[in-house]
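Here the complex is missing a single protein chain, while all its other protein chains stay put.
Naming follows writing order (A, B and C), and every chain is counted from residue 1.
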Amino acid sequence: MVRVKLVGAGGYGGIGLVELLHRHAEAKLVALVDVQGVGQPLSEMWPYLQGYCDMTIVAPDSKEATTTPADVTFFATPDGAGQAAAPAEIAAGRRVIDYSGDFRFNSTDLYAEYARRINRDPVHQAPELLKQSVYGLTELHRSEIKQARVVGNPGCFAVSCICGLAPAVAHRLIDLTGIVCDCKTGVSGAGKKPAPGFHYPERYDNASAYRLTGHQHVMEIERALSDLAGRTVSVTFTPQVIPMVRGILSTLYGRLAQGATQERVIEAYRETYRGEAFIKVKAATEPVGTSDVRGSNRAIITIACDERTGTFRAISHIDNLVKGQAGSALQNMNVMFGLPETLGLEQPPAHP
Amino acid sequence: MVRVKLVGAGGYGGIGLVELLHRHAEAKLVALVDVQGVGQPLSEMWPYLQGYCDMTIVAPDSKEATTTPADVTFFATPDGAGQAAAPAEIAAGRRVIDYSGDFRFNSTDLYAEYARRINRDPVHQAPELLKQSVYGLTELHRSEIKQARVVGNPGCFAVSCICGLAPAVAHRLIDLTGIVCDCKTGVSGAGKKPAPGFHYPERYDNASAYRLTGHQHVMEIERALSDLAGRTVSVTFTPQVIPMVRGILSTLYGRLAQGATQERVIEAYRETYRGEAFIKVKAATEPVGTSDVRGSNRAIITIACDERTGTFRAISHIDNLVKGQAGSALQNMNVMFGLPETLGLEQPPAHP
Amino acid sequence: MVRVKLVGAGGYGGIGLVELLHRHAEAKLVALVDVQGVGQPLSEMWPYLQGYCDMTIVAPDSKEATTTPADVTFFATPDGAGQAAAPAEIAAGRRVIDYSGDFRFNSTDLYAEYARRINRDPVHQAPELLKQSVYGLTELHRSEIKQARVVGNPGCFAVSCICGLAPAVAHRLIDLTGIVCDCKTGVSGAGKKPAPGFHYPERYDNASAYRLTGHQHVMEIERALSDLAGRTVSVTFTPQVIPMVRGILSTLYGRLAQGATQERVIEAYRETYRGEAFIKVKAATEPVGTSDVRGSNRAIITIACDERTGTFRAISHIDNLVKGQAGSALQNMNVMFGLPETLGLEQPPAHP
Partner (left out) sequence: MVRVKLVGAGGYGGIGLVELLHRHAEAKLVALVDVQGVGQPLSEMWPYLQGYCDMTIVAPDSKEATTTPADVTFFATPDGAGQAAAPAEIAAGRRVIDYSGDFRFNSTDLYAEYARRINRDPVHQAPELLKQSVYGLTELHRSEIKQARVVGNPGCFAVSCICGLAPAVAHRLIDLTGIVCDCKTGVSGAGKKPAPGFHYPERYDNASAYRLTGHQHVMEIERALSDLAGRTVSVTFTPQVIPMVRGILSTLYGRLAQGATQERVIEAYRETYRGEAFIKVKAATEPVGTSDVRGSNRAIITIACDERTGTFRAISHIDNLVKGQAGSALQNMNVMFGLPETLGLEQPPAHP
């Protein structure tokens, strides 16, 4: 039984993990940590959890948080929290899975560049751990994740884009320049904190692009694709919010390489993802919507190249809160502890 | 292991049961029956189920449908289908749980009255079974359900209203005249069939009352309350559709009986539902929304009497597709087969 | 040409009036006042207004705000602002229309009671004006509004309930005890300020009742009905938020008086509202939804008594931001200045 400490329990990323662990036969929550709601049951902050998870929230520096024996600590926290606290977790013998950008780049230089983009201190607070950390896109880094002490869980946009582009880049089915990621996310991706742009009356019949002059996720995508290509890959990334709650629909474009056809592309994707429990590849003729992955850890990638214009096109569908966040993190935990990768993640979504 | 045959697999009521059974440790689907999609996997009709339920749909009169050994048959079908087919199921040794109004009234007279209201033939096709049938509101009829061969699962509005009114009526905390059920339902209650009133552009920012001159559900509510009261009880029932998908919010009004106070009412509710796994009673000061029960088999009843005006008020929150339909049906199956009542129904909802 | 000064320009109530005045041939905005966005064009705060209303917002105590000649000042402001500032407006020769509760009760005692309910200072700051003020439900107080110097515009819930109950109360078609107002509002009724309960992910598939232990609107409704009845009338009021943006659906219940029938009730309503431009009366058999009034100043009242149970039932549909707020205020302005009552309010809604 894997004992789980969860830091940042009260955010969407935290409660998403609580939900998944509820059905996980080989893991159990032993500590819920947050800076809000300390001393209350999690189910007071989130009444829908009453009877499902009534464990009390403890403060990060409380005795319960620091001394409860645990095997793994999830940081479902914003940038900065994980890197400050991870060394103590490691010292206490706990492995770490961090949701933020703190451990997505196992290089202080890359981290510094990332930190500057998001207006944070470029000096990482745990550089030694950073170097040992593994990027947690399970399908690409499974064997390293297995051994990792610290996993930097990928961002939700990055999951959708990297899964949707990796085979094309790895097999050079597309040119490495001119790649476009047109991404539409549901509102839950912005977290639980109210803001004018997510106020129901302002968002309900409204689609908009944002951060058009730079977005932190592009760096993560470029880094993963560059690793696969063996050379620097740049992409154009357009984040857009649409009036839905769960789901990311990423439409990915590139120029088909010489000789690449819809048929060859789809074969390469099927081959790459053969055996993957959570990635399905579909042809352009099969109807798919984000509701087909809603609530599940599944990614569906539709291959729909436009041979007439020589354009590669893949459409990647995920649930931003599951495969894009808590589900992916749990998948990593399963890998790290030698459990079946699908444990706790087998449930189909509730439809409609 | 309870072997389940599901008739009407492709509707919302059918796939709802498929989802729940996926996590049920002591029951398994052995036959999926429908008149649409015959010969296809259920997951072709509903791609979100790919990999979760790829069993092939068979026709009602097919050999597979009629001869596959099963312990229980669920009729997730419209009025009329269950009563026509139930005798053969019983003859084949299967117990029956029917979602429609076919077996909600174990009297041919009451059935005839109900059938007239919905413009159907008032002559029941299986009068002998009808007489043996049990009304499947588990919390009120648990011991009979345990023995039942045929259970008439309650309607979604009825579940919310009866659970919300039963203690008040049984303990005479309210007058038996003047009861009002003001019910708001999500659109999924109307099923999967497209219609102008449920077309996305027509429904998205639109609330409306309907069938104001008569609704079949009122009879079911009145019957249950009359049984509890030991005399005829009439209620005024207002069905309303609001732009949400899952959930019923029923606001229930009556006149407080002499001596009945908010405090006494809430005590009576807590006492009545003590030990019930799926019914929670809350005071007016605790915030509740339908999203607190969304995806779960839970009913939350908020007691909020207005002593100033002498008015009883209870607000009943359920997920119309779970406690209002498939979840309630599964709860009944658990009772019928001596299983823990919560099996397959323990999962918290995905939030948000 | 009526010159309009608008205080509280940047809230939903303010921009709603700006939109309506844009199409009003006999009135024009001369000053936009707010405490936020001072010095900016209103269209910087609300880009959708660019080219439609680029007037600069001025501070309440600025020279522009205080000295610009105007005929009427609208206070689209929260409780408290209007009563503090109204005397100066009156002194400057401007008539006043206030959206808040500040001038809805032309008695210091009633105001004090109201203020206590909303946790405000019970001492009104402009008691002399209060006494002269007129309650702005146009259809009930047209002749006084015509002469009024200060109009207290009604609350959105109150508009829907009073319009829906007035003829029944005035003609004693219902008992004066046991009246229930079951009200569902769209989220815009809460204004533009983000809050957890109106955060898109928390609200999108969620209906909930709130403030069950007291709500300021009930007092306004009771006061209007008591005036009509000539004796004290109490009502039970249940405010509920549903996942829509514009619209209120109020379902109103009472006990039919001796001899009152659906037919007589509907006749009385038609008679009462004959000649009213903005109130339509419909029978239970005619389908109506809030989208039928969305964007318009119309109220549709469906009469659907349940003679079987002796219950009066009326369903009142309005757009909370038009007939429930800015439209109603503009209607009052038209009356006050002797203009055709429908000026600026003739536009059908955009559908869908």
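In this text, a residue touches a chain if its C-beta (ideal position, glycine included) is under 8 Å from a C-beta of that chain, and two chains touch if they have at least 3 such contacts.
Nothing here was measured: the structure is a model prediction, and the numbers come from that model.
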Omitted chain - touching chains that are shown: A, B, C
Hidden-chain contact residue, picked from the options C:G101, C:P239 or C:G295: C:G295
Residue, one of A:R246, A:K280 or A:R298, that touches the chain absent here: A:R246
Which of A:L49, A:A76, A:I174 or A:V288 contacts the chain that the document leaves out: A:V288
Contact partner of the left-out chain, one of B:P201, B:G230 or B:P340: B:P201
Interface with the undisplayed chain - residues on chain B: 12, 186-188, 192-196, 198-205, 243, 245
Where the missing chain touches chain A, by residue: 177-178, 180, 182, 184, 186, 197, 201-202, 204-210, 212-213, 234-236, 238, 240, 242-247, 249, 251, 253, 255, 284-285, 287-291, 294, 302, 304, 306, 308-311, 313, 315, 352
Positions on chain C where the hidden chain makes contact: 12, 15-16, 18-19, 22-23, 46-53, 188, 192, 204-205, 245-246, 280, 286-288, 291-296, 298, 321, 346-352
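Here, only the chains that are shown with their structure count from here on.
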Most centrally placed chain - per-chain CA mean versus overall CA mean: B
Distance from the mean Cα position of chain B to that of chain A, given in whole angstrom: 37
Centre distance in Å when chain A and chain C are each reduced to the mean of their C-alpha atoms: 46
Residue numbers of chain B (touch at least two other chains): 204-205, 245-246, 287-288, 291, 294, 352
